[in-house]
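The complex appears here without one of its protein chains, the remainder shown in place.
Let's turn to chain A:
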Amino acid sequence: MHDPAALDGLLARVALRDRAAFRQLYDACAPQLLGVALRLLRRRDLAEDVLQDAFASVWQRAAGYRADAGTPMAWLTALVRNRALDLLRAERVRAAESLDPADAERRADERPDPLGLLEQAADALHLRRCIDDIEGPQRQCLALAYYHGLSHSELAAHLGSPVGSVKAWLRRGVERLRRCLEHLE
């Protein structure tokens, strides 16, 4: 679906200010990227703002994309995730300070368990056995951090554990994940 060579070609044409290529790139990647932003932000209006912001930036900065700097989808995913994470942190500060009941409602998390996504990713990458070997709390921390964007303190509150334990789980989990993913290189 996201053929790196085809996306590379589209990005090269976008750098030359080819509007049709820009639209094709958007049609090919925007749904996946909106899914990523929506999973982190939970609010469609914010997720669509992030997507819009990221693509406006792609039009301006496509010339700065280098094929040797990773696949186009990795570049685009990072662009969207970084914006979403910044907004998520800012929104959480705002919501935590807000007395608006709508904000409290938004804080109730009804998204499916992110562990399921990590397992799906592991299956897709043929790394299921390696990732299943990561201890439960470490795996849960990784999934909640990556798919839901939870910070250390939010992870601690969510799991009912001290921040110190969460940091240790994450550190060990990242190390284990790194070893699993090294098999992909």
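As a working rule, contacts are C-beta pairs under 8 Å (C-beta built on N, C-alpha and C of every residue); 3 or more make two chains touch, one makes a residue touch a chain; residues count from 1.
Assume contacts and distances are computed from a predicted model.
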{"item": "Absent chain [UniProt protein name; select from \"Anti-sigma K factor RskA C-terminal domain-containing protein\", \"Nitrogenase protein alpha chain\", \"Carbohydrate ABC transporter permease\" or \"Transcriptional regulator, MarR family\"]", "value": "\"Anti-sigma K factor RskA C-terminal domain-containing protein\""}
{"item": "Of A:Asp3, A:Asp86, A:Asp113 or A:Asp133, the residue in touch with the unshown chain", "value": "A:Asp86"}
{"item": "Among A:Ala15, A:Leu46 or A:Cys130, residue touching the chain not depicted", "value": "A:Ala15"}
{"item": "Touch with the omitted chain, as defined above, among A:Ala6, A:Ala74 or A:Ala157", "value": "A:Ala74"}
{"item": "Touching residues (missing chain, whole complex) on chain A", "value": "2, 15-17, 19, 22-23, 26, 30-32, 34-36, 38-40, 47-48, 51-53, 55-57, 59-61, 63-64, 69-71, 73-75, 77-78, 81, 85-86, 89, 117-118, 120-121, 124-125, 142, 145-147, 149, 151-152, 170-171, 174-175, 177-178, 181, 184-185"}
